[in-house]
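Here the complex is missing one protein chain, while the rest keep their positions.
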Amino acid sequence: MKEINKEFLNKALTKLNIYEPGEQLWLQIQDNLNELPLQQATKNLAEYEPDDKIWALIEKEWSVSKSRKAMIWYAAATVLLASFLGLWLLLPAQSPEILISQQEIDSRLQAGKQAATDEQFDTLKTYCETETVVCDRPDFKQLTHEYETLRLASQQLQQAIGNYNTEPDLMRQLSALEQEKADILNKMAKLI
Amino acid sequence: MTSESELIADCLLHDRTAQRLLYDRYKKSMYTLAYRITADFDDANDVLQDSFLEVFRHLDQFRGEATLGAWIKKIVIRKSTKKKRLVIWENIEDHSQESINWGESEINAAHLETAILSLPDGFRTIFVLAEVEGYTHKEIAVMMKISEGTSKSQLFHAKRKLRSMLTSG
Partner (left out) sequence: MKKIIPYELEVFTVFLTWIIVVTNTPVYSQNMLQVATKSVEKSIGNPAVRTLHISAEKADIELVAWDKPEISVVLELSSKHPDKATAVSDLNKFQYIAERSGKDYFLRNYILLKEGENKPVSNLKARYVIHLPAACAVDVKNTFGTILLKGLNNNLSLKADFCTTTLVDIQGKGMLATRFGDLKGKEISGSFSFASDHTNLRLEQISGAIKMDAVYGNVEIYPSIGLNSLTIQSKKAVITLLAKNWQLFDYNINGAYTTMKLPNGFKWKKNTADFKEAFFDRKQIANVQINTEFGDLTIK
């Protein structure tokens, strides 16, 4: 990529704003820093070992209720399994449901082919290949640049409109753009 | 002025004054960088806070391969792009034959600022890293986990879009 007159960009870049955070940001950082030692300390808390007698008590308690608890667990598991199976069979698919409806196509909302303005602009550009006196004027060049900006915007809009457009707002914008392009073309034609 | 090594040594001892000094030394440049990438002051606040906390937590891992500022900047860039959930798709196009003309007169810095902030996130990030922060495409590729070609392509598109926003008078 070649860059012409890049010094203008570089100069402007040196003049960009510098921003400063508010004072309260340091206070928030400070609060977090104050908590760091506590967070560190909680990671390093001591571990304690229980007495062996406690395990003996737990074991005793466990064996008495083991068989009773086992029965309850088996029953619970069966109920759960049956519920999941039922739900799985009954629930619809997780992704949202797709609904279908119809809408009539309004031919007035469909973008046409290449605008007449673009054809005329291309004709002017061809003219400028041989007649450079007018076409090299700054005001003519400016109009050309502006037309090309609008043309690009128009192309982007047309792409967004696509096929089967149903949005009047987008067509309104396209019409307005075409009108602006026509105005510029008229100005360019007057200069020639 | 305290030297960088003295500052780091005091910060490692959790000296609050030293930490404040380090923060003050870099806060403007890092906040500005965070804001340019996120284009949002609240996000920039969050990024700056997270970044400096990481700096103070992991300062013992700073080995001095680069300057402290460069090390902090990488953290800020990583946090900023994560904040924006930035995803840059690999897209290598050859723009070597194309040119961008920055106009015939000075560019208004305020307009440039607005235009930069109006760029799409991906374009803006690459532009800021390359043109404002001065990273090479190789460095950007490593930071953003993309290819050099994609970095160059993104920069071209960013500049083209910027240029179109900054119509010359």
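Labels for the chains are A and B, by order of writing; each one numbers its residues from 1.
FYI, a residue touches a chain if its C-beta (ideal position, glycine included) is under 8 Å from a C-beta of that chain, and two chains touch if they have at least 3 such contacts.
Not measured: the values here are computed from a predicted model.
Undergrad: Using the touch definition given at the top, which of the shown chains does the missing chain touch?
TA: Taken over the complete structure, the missing chain's partners among displayed chains are A, B.
Undergrad: Which residue from A:14, A:101 or A:132 sits in contact with the chain not drawn here?
TA: Spelled out, the listed residue whose C-beta touches the missing chain is A:101.
Undergrad: I'm checking contacts with the chain that's been left out. Which of A:17, A:34, A:78 or A:166 qualifies?
TA: From the options A:17, A:34, A:78 or A:166, the contact with the absent chain belongs to A:166.
Undergrad: In the complete complex, the non-displayed chain touches which residues of chain A?
TA: Residues 95-105, 146, 149-150, 153, 156-157, 160, 162-167, 169-170, 173, 177 of chain A touch the chain absent from view.
Undergrad: Can you list where chain B touches the absent chain?
TA: Within chain B, the residues touching the omitted chain are 39-42, 46, 85, 110-111, 114, 117-118, 165, 167, 169.
Everything that follows uses one rule, which is that only the chains that are shown with their structure count from here on.
Undergrad: Quick check on the complex: what are the chain A residues that touch chain B?
TA: Those residues of chain A that touch chain B are 1-9, 11-13, 15-22, 25-26, 28-30, 32-33, 36-37, 145-146, 149, 152.
Undergrad: Over in the complex, which chain B residues touch chain A? Could you list them?
TA: It comes out as residues 14, 16, 19-20, 23, 27-29, 31-32, 35, 41, 44-45, 48-49, 52-53, 56-57, 95-96, 98-109, 112-113, 116, 131-132, 152, 156, 159, 164, 167.
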